[in-house]
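Note sheet for the following structure.
One protein chain omitted, others in place.
This part shows chain A:
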Amino acid sequence: MEANTRSTGRLPAAFLTPGSSSFMDFLSEHQPEMLPGKRQLPPTQGVIEAPHGTTIVAVSFPGGVVLAGDRRATMGNMIAQRDIEKVFPADEYSAVGIAGTAGLAVEMVKLFQLELEHFEKVEGAQLSLEGKANRLSTMIRSNLGMAMQGLAVVPLFAGYDVDRGKGRIFSYDVTGGRSEESGYAATGSGSIFARGAMKKLYRGDLTEDDATTLVIQALYDAADDDSATGGPDVARRIYPIVTVITEDGFRRLTDEESSGIARSILERRLEQPDGPRAALL
């Protein structure tokens, strides 16, 4: 199958046939077996054991959006990896964070990045943020067969909408169902706890610095109560991945920046283990 790309022969007809600007459409016609959703699945009993990624959180603020994830991957009750990356740039103005089966998730991100880049190169223009969110929906839907066997991928998509001039967050379910979230959102096993934390801390007038602090607070709370979510690992110097998307595009906080925030949060938690308190009334 790969002979077509490896050989130095003439481009096969499929390459020169006018058609859609989608890389996935091209693949599904030319080499469908390379698409994760088109793979033949052997019949299996029970759930397949594979490393899982856990908590991803997102918070929007006036002027942009922050997307962050912890670093732990688990397999059953074991920690499979301590420094996994689950938040990736999708293109210049958007990012995607992934909870679920790590191997499939990373593959899906790679294909999603390529899908956006391919469209941009062929058309000479970027997809709208809505268009990107819909494209991701299609990809999750095509993975439904594997999701039913326990290999689910549930992303969180965040981006800066250039047309509307604001940050937006989209969450998904395993069937590809998409919903836009206002303010904040979380996905993965620790999301229940992260969402609780964000609910109490979120305000409409956060600055960028507030937002990056808020997501790390939420991840700390998720790690506090969910065994599959990793907290800031001071001894190994592994800190959450925090990304910011604004009018200026995608930016990932440096290790120094995110460790700075994480350390100051840890310091406060030494005095107040449950973190900042919200007013009763």
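Everything below uses one rule, namely that a residue touches a chain if its C-beta (ideal position, glycine included) is under 8 Å from a C-beta of that chain, and two chains touch if they have at least 3 such contacts; residues count from 1.
The definition used in the following text is that contacts and distances are computed from a predicted model.
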Quick one: find the hidden chain's UniProt protein name among "Hydrogenase maturation factor HypA", "L-lactate dehydrogenase complex protein LldE", "Transporter" or "Proteasome subunit alpha". "Proteasome subunit alpha"
Contact with the hidden chain, among A:V122, A:V174 or A:L266, goes to A:V122
Out of A:R82, A:K110 or A:K199, which touches the unshown chain? A:K110
Which residue from A:M34, A:A50 or A:L266 sits in contact with the chain not drawn here? A:M34
In the complete complex, the non-displayed chain touches which residues of chain A? 2, 5, 8-11, 15-16, 18, 23, 26-27, 30-31, 34, 110-111, 114, 117-118, 121-122, 124
